[in-house]
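For this view, one protein chain was removed and the others were kept in their places.
By letter and in written order, the chains are A, B, C and D; residue numbering begins at 1 in each of them.
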Amino acid sequence: MLRARVIGNVWATKRLPEVPNGAFLEVEVEGGSSRMIAFDALGSGPGEAVLVATGSVAAAWFPGPHPPIDALIIGSIDEQPGS
Amino acid sequence: MLRARVIGNVWATKRLPEVPNGAFLEVEVEGGSSRMIAFDALGSGPGEAVLVATGSVAAAWFPGPHPPIDALIIGSIDEQPGS
Amino acid sequence: MLRARVIGNVWATKRLPEVPNGAFLEVEVEGGSSRMIAFDALGSGPGEAVLVATGSVAAAWFPGPHPPIDALIIGSIDEQPGS
Amino acid sequence: MLRARVIGNVWATKRLPEVPNGAFLEVEVEGGSSRMIAFDALGSGPGEAVLVATGSVAAAWFPGPHPPIDALIIGSIDEQPGS
Partner (left out) sequence: MLRARVIGNVWATKRLPEVPNGAFLEVEVEGGSSRMIAFDALGSGPGEAVLVATGSVAAAWFPGPHPPIDALIIGSIDEQPGS
């Protein structure tokens, strides 16, 4: 998994019908070298540190037919006060 | 998913018979560091900002036998006027 | 597989229910160029050199339904004294 | 998919028996930053611009048991005269 920080939402009104409803969040991967868009079912918000799983395991998380989703926020990283 | 911008079409007259008919678009990944070719079923055009899913989830989107396609445009990113 | 060194634990109290209980370790990939978070079932500790498998093979290691886990520590690398 | 240019053939007399017979071509990925070896069933030649699909979708293209092949040339890119 990658440690990343949520930057904000991305909206895509025009999309394939198989794309699930829900939040698509832009995140910056630890180190600041790259960004990606991940599906979020945890209500994550801007600035939050999250764990992102990528690849086919993200699609396999969804019940029923697997949607074309390759990045999923699986948890919110606990941060110590002051860190 | 990756945020990318459509550059233009790529044509491949000589191809494996299992490659589906449709548009193959060259896109530049956010940050400008790399380019890839993605299958498009949304009628995306040059300059459009899109969401690209990569890996086996792209092939699994196609009904029937999965074609050898590893990148799929799943949505068009809504852009604010002036952005 | 990647050769990596364990940096420390990562905790995620808020998480998807399908995420398995167990240790999530932050590791630094050989060469120091990148970090990732891997699931650990071997009791690995900080400073330990480990082998990390990534992608869907990590999820497939788990019995039952495959969780959204894309990195797994599969072994601890034997290190010569003094190395 | 990646846009790449064929550099030449690679031969591997000693190989796993599950590796299919056919051409293994070394290609340079667009931008010149990296090279890979892809299986080719289209008779591609040195200097040709090709589309390469990577990952498990390459293995899934083969009929029968999937061989340990993770890169496949799926098409030859049409190039305009003078380009």
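One rule holds for everything that comes next: a residue touches a chain if its C-beta (ideal position, glycine included) is under 8 Å from a C-beta of that chain, and two chains touch if they have at least 3 such contacts.
Just so it is clear, the structure is predicted and the values come from calculations on it, not from any experiment.
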Sites on chain D contacted by the missing partner chain, in the whole complex: 10-16, 18-19, 24, 26, 34-38, 55-56, 58-59, 66-71
Touching residues (missing chain, whole complex) on chain C: 1-3, 30-31, 33, 41-42, 51, 53-58, 60-61, 72, 74-78
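Rule of thumb we're sticking to: only the chains that are shown with their structure count from here on.
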Inter-centroid spacing, chain C versus chain B (mean Cα positions, whole Å): 32
Where chain B touches two or more other chains, by residue: 55-56, 58
